[in-house]
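Input: one structure, supplied below.
Complex shown without one protein chain; remaining protein chains in place.
Right, chain A next:
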Amino acid sequence: MKHLLSCDGLSRDAATAVLDTADSLKQALLGREIRKLPTLRGRTVITMFYENSTRTRVSFEIAGKWMSADVVNVSSSGSSVSKGESLRDTALTLAAAGADCVIVRHPASGAAHRLAGWLSHTHTSVVNAGDGTHEHPTQALLDAATLRERLGGLDGRRVAIVGDVLHSRVARSNVHLLTTLGAEVVLVAPPTLLPTGVSGWPVTVSHELDAELSAVDAVMMLRVQAERMHGGFFPSAREYSIAYGLSEARMRLLPDHAVVLHPGPMLRGMEIASVVADSPRAAITDQVRNGVHVRMAVLYHLLAGEEEVA
């Protein structure tokens, strides 16, 4: 594996290898005073974020540092990007400066793929940390790690992905990965927040959250991405919340073992009630914790093994 750009096309074996490595890393670091491994000593990892992010950037940064890589953060403001430099030139500059891995978040779908193409003649790996409304593969991997941990496995499990599927790269990555790992996915959203072509996806679609809850093993709530909405996708936040918010009453419809996930940041009271988000069945902080181990595993698979000939 040279790059991690999407979950589409990620094989079951490759995904399982990353998840198993994440498990091993979590276990290896458990209870240790020194949470630092020398594995990636001398490797340079650059995070290049063209969109605001706290948890993803911090998670990658901690993951890199716990593996002893040198981690450098570049953001669009305060760098040559704000002077008008193109993504391509910035990436080539970073690769020439010695980056072994560039982790990129970009508002344009497909940016990570373009970047990997431009860097194909270099040894630099690219990790997609979210590109527009396309994919966010490490988020899907950490969701899968959390579900595996809570449910024991994903084969035959039913997962509802609820909310703004249209704008959600998390939903897209999860549809690919969860189905690859043997789970059944049901997308629950208003018709206005479903992408065209969803009928060709390997999922079932529903507009009624209440009707789905009793039969699922996990509910993955999505963030309503107001920054990507340029029009009226639903009448009001209150109406959205009534139809698609995970309230306490809705939580009671879930089977006892069912898990609640949210990629964050949460809009409490709209997407998810505080009492649900703070309940023991919510695995939201587990997701963040597992995110570090999953990203360590991704960096291990990209950077630790035999150097691939570009």
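Everything that follows uses one rule, which is that a contact is a pair of C-beta atoms (placed from the backbone, for glycine too) under 8 Å apart; a residue touches a chain by one contact, two chains touch by 3 or more; residues count from 1.
In the analysis below, contacts and distances are computed from a predicted model.
**Q** Assign the chain not included in the display its UniProt protein name, restricting the answer to "Bifunctional protein PyrR", "Extradiol dioxygenase", "Glutamine amidotransferase-like protein GlxB" or "ABC transporter permease".
**A** From the choices "Bifunctional protein PyrR", "Extradiol dioxygenase", "Glutamine amidotransferase-like protein GlxB" or "ABC transporter permease", the unshown chain carries the UniProt name "Bifunctional protein PyrR".
**Q** Touching the left-out chain: which of A:S11, A:Q27 or A:S80?
**A** A:Q27
**Q** So one chain is hidden, and I want to know which residue out of A:L37, A:A237 or A:V288 touches that hidden chain in the complete assembly.
**A** Of the listed residues, the one touching the omitted chain is A:L37.
**Q** Need a quick check: the contact residues on chain A for the chain that isn't drawn.
**A** 17, 20-21, 24-25, 27-28, 32-34, 36-39, 300-301, 304-307
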